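Of the protein chains in this complex, all but one are displayed in their positions.
Going in written order, the chains are labelled A and B, and every chain counts its residues from 1.
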Amino acid sequence: LPANMRTSTSLKVRLPVLIFALQIVMLVLYSLFVTYDDNANAKMQNNETNPMENSMYRDYPYFADVQVMIFVGFGCLLAFYRFYGFSGIVFTFLTAAFSIQWAILIQGFFQFYDNGKIHIGIINLLNAEFACAVVLISYCAVLGKTSPVQLLVMSLLEIPFFAVTEWAVLKYIRINDAGGTILIHLFACYFGLGVTFVLYRPSLNNGHVKEMTSYNSDILCVLGTLFLWVFWPSFNSALTIKGDDQHRAILHTFIGLCSSTMTAFALTAMFNKRGKLTMADIQNVTLAGGVTVGASVDMMISPVAAYALGIMGCTACFFGYKYLTPFMARRLRIQDQCGIHNLHGLTGLISSMAGICAILLFAELQLLIPGLKPGLGRTAKEQALFQFAAIFATIAASAVGGLLTGWVMSLKCMAAPSDEDCFDDELFLDVPSDFDTGVV
Amino acid sequence: LPANMRTSTSLKVRLPVLIFALQIVMLVLYSLFVTYDDNANAKMQNNETNPMENSMYRDYPYFADVQVMIFVGFGCLLAFYRFYGFSGIVFTFLTAAFSIQWAILIQGFFQFYDNGKIHIGIINLLNAEFACAVVLISYCAVLGKTSPVQLLVMSLLEIPFFAVTEWAVLKYIRINDAGGTILIHLFACYFGLGVTFVLYRPSLNNGHVKEMTSYNSDILCVLGTLFLWVFWPSFNSALTIKGDDQHRAILHTFIGLCSSTMTAFALTAMFNKRGKLTMADIQNVTLAGGVTVGASVDMMISPVAAYALGIMGCTACFFGYKYLTPFMARRLRIQDQCGIHNLHGLTGLISSMAGICAILLFAELQLLIPGLKPGLGRTAKEQALFQFAAIFATIAASAVGGLLTGWVMSLKCMAAPSDEDCFDDELFLDVPSDFDTGVV
Partner (left out) sequence: LPANMRTSTSLKVRLPVLIFALQIVMLVLYSLFVTYDDNANAKMQNNETNPMENSMYRDYPYFADVQVMIFVGFGCLLAFYRFYGFSGIVFTFLTAAFSIQWAILIQGFFQFYDNGKIHIGIINLLNAEFACAVVLISYCAVLGKTSPVQLLVMSLLEIPFFAVTEWAVLKYIRINDAGGTILIHLFACYFGLGVTFVLYRPSLNNGHVKEMTSYNSDILCVLGTLFLWVFWPSFNSALTIKGDDQHRAILHTFIGLCSSTMTAFALTAMFNKRGKLTMADIQNVTLAGGVTVGASVDMMISPVAAYALGIMGCTACFFGYKYLTPFMARRLRIQDQCGIHNLHGLTGLISSMAGICAILLFAELQLLIPGLKPGLGRTAKEQALFQFAAIFATIAASAVGGLLTGWVMSLKCMAAPSDEDCFDDELFLDVPSDFDTGVV
């Protein structure tokens, strides 16, 4: 196809139009609906209010850690392609900045709405960061094949789907999911797979000439992995109950990550033809433990259980990358670009099952899940069934949402790159003179 | 000019002489004047002192965040030139390390002096980091054209100018400037412009052959932007009153940064000839919102106002880069290398005006600015006038200080690089064998 016949991918008009439209909507919604929550409102303070008991001192440290994960960790992790580093880090920046703003509003309506106003404080920002993580995980499934316009549209639609699911599951099914395994990882994974199913590009099944890493991009990606690894305990514990629950969440996450890292190094050497280590495994599979401990992260599951979960999650994730991802691409038309089904889907399912097992095995449900209000009056079996229902409801809702969103993203005006322009920074960004277009 | 005729730029004698002289001065001043503040002094503790109520637990988290911004954030941000990455990150390191030590002493004399001693604790270090940020912002105006000797001299002179201004404005004019918009950003900007006015290099108005980025330096710079972005809420809230004030400061900064980031992406695509994104805009303009919310960051201005300030600051900053910076270089002999007048000056002016408007619009001044002591007894109009006076006093003091400092920096012995040696690491640093001297 000659250049002048292709669908235009210029952002000159459509990106500003979309962004300014979104900003006007947000200005209106902010001015009509958003006010401070009591902890941020000077009018709610009086002489007896102790400033150091403000809720921000409990939430802000975790918010800051998650910020580093989202913007620096994800940004570097997604910059792993040799010719797509700018796009990886910059599109993450844009998508994250929009997702958080949007989630503050949408989650606000569902969770923090009172008396005609959304009341915001650090806790909403923290919740919005989790919604943002959902969008970024889904984004990984279509990395390299999407325009910034498509990403903003994906975020615009995914956040409401997520907020509704989150609200319904938390309010009506009342599950325990402290680390967000079900609501964050499973939702994000199946939403992303739904999107990529619709955006299927058959010609890319045999790889793309620019789908490669460079020495520097691989190191940048490891840096991203390390930032995620280091702050993952904060991520998994940010929304637990304060006190011993949060303490355990940090311990389990750390133990799970350590055992999963060890396992990843063993498996990568074992299944490499020449007995060497593969960077892609170190960049991704090491993190599996963080997801796998999620659903039972605050329970009294004992440290050895966290250790075992790390090994199991990592093993499933590793073999998923090796066998399942190629199978899904060839047979199921699901091109999972960064393998989110391995790192978030399989591990998420294991984690959810582990959570259910934990609930079934322990008689003293109250002790296992200290957050469970006595008034809920569920037996262990009932709670297990509710957890089960939540898993399926979440997967179903996310897959449907992903398919619909994928359809919207496939509309003509979205500036989607042609197959040959995928994985190439030059399409949407000005690149410096040393940008390496020749392929080695 | 043949090499042997040029002014020497060897650091062999002058850098050690300057540093050791400074260190001797500091050893003497430290030994004569510096002692611990009550919270760091074992003699001030007794059985009734609760260790966890030590002030360091309130200040250290913000200090640590600002440390990352100064050393990692600024360091990476200023490493954006292809042949000047070593210098960008390393000179920032040296300048910051010296500035903080020096500011501890100088600010100590003005703000923490009691009974013949400067009493230090984390709070002084935090104040000194802000003084250090002032020096680094000014440094941006002359990036690539200065020797480490010049930078130390600049810091040596700027810190006292800043400390006097800060002390006079805070003590006598008594303004509200929680995010440091007036005292940090405006001061730093006009000081830097004063310096660069004196150090004008006409031959560089048409650009320099090494004034370019590389693929890796651009990514490093984005990383710097992200670290600054992520921790900016800590920066803007570090010195506010604890409690709801600090809570609001974090909320406003975050909201302002998000809206400014969105706006920057829209504008960069809109004004790029080929409808692509420009890295330099993403690296700089996205941050404008953090400055713009500064002057009213702890006030009850409402979240939507922070959102609007982010958009306004970002827009002014973007067009400043596009039109004002070239104009200033050609017509006003002010070569603003990194465009600090856009990111800190224009945004700072908008922020200051917004602060004044907020004060004038609200009847209940006490409620708007909870930190305002009732005893001050000022009406809104009076306070607005005082803010106005502070802005002009700060700009005047900083510009005069900058001009004087620039003159000292232009003295022969300062090892200033020749025009052609600008933007080149090789002048002051040993470079590895793959250092890329050929220009593409």
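Simple rule for what comes next: contacts are C-beta pairs under 8 Å (C-beta built on N, C-alpha and C of every residue); 3 or more make two chains touch, one makes a residue touch a chain.
Quantities reported herein were computed from a predicted structural model and do not represent experimental measurements.
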Point to revise | Residue in contact with the excluded chain [from B:L78, B:I106, B:I122 or B:V222] | key: B:I122
Practice item. Check each of A:R14, A:R82, A:K145 or A:H185 against the chain that is not shown and name the one that touches it. Key: A:R82
Check your understanding: In the complete complex, which positions of chain B touch the hidden chain?
Key -> 10-13, 15-16, 19-20, 22-23, 26-27, 30-31, 34-36, 39-45, 49-52, 54-56, 60-61, 64, 67-68, 71-72, 75-76, 79, 85-86, 89-90, 93-94, 97-98, 100-101, 120-122, 125, 148, 216, 220, 428-436
Point to revise | Residue ranges of chain A at the interface with the undisplayed chain | key: 58, 61, 65, 82, 212-219, 222-223, 226-227, 229-231, 233-234, 241-248, 250-251, 254-255, 257-259, 261-263, 265-267, 269-270, 272, 274-279, 282, 286, 300, 302-304, 307-308, 311, 367, 370, 436, 440
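Here, only the chains that are shown with their structure count from here on.
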Study note, to complete from the structure: Between chain A and chain B, the Cα-mean centres are separated in Å by 34
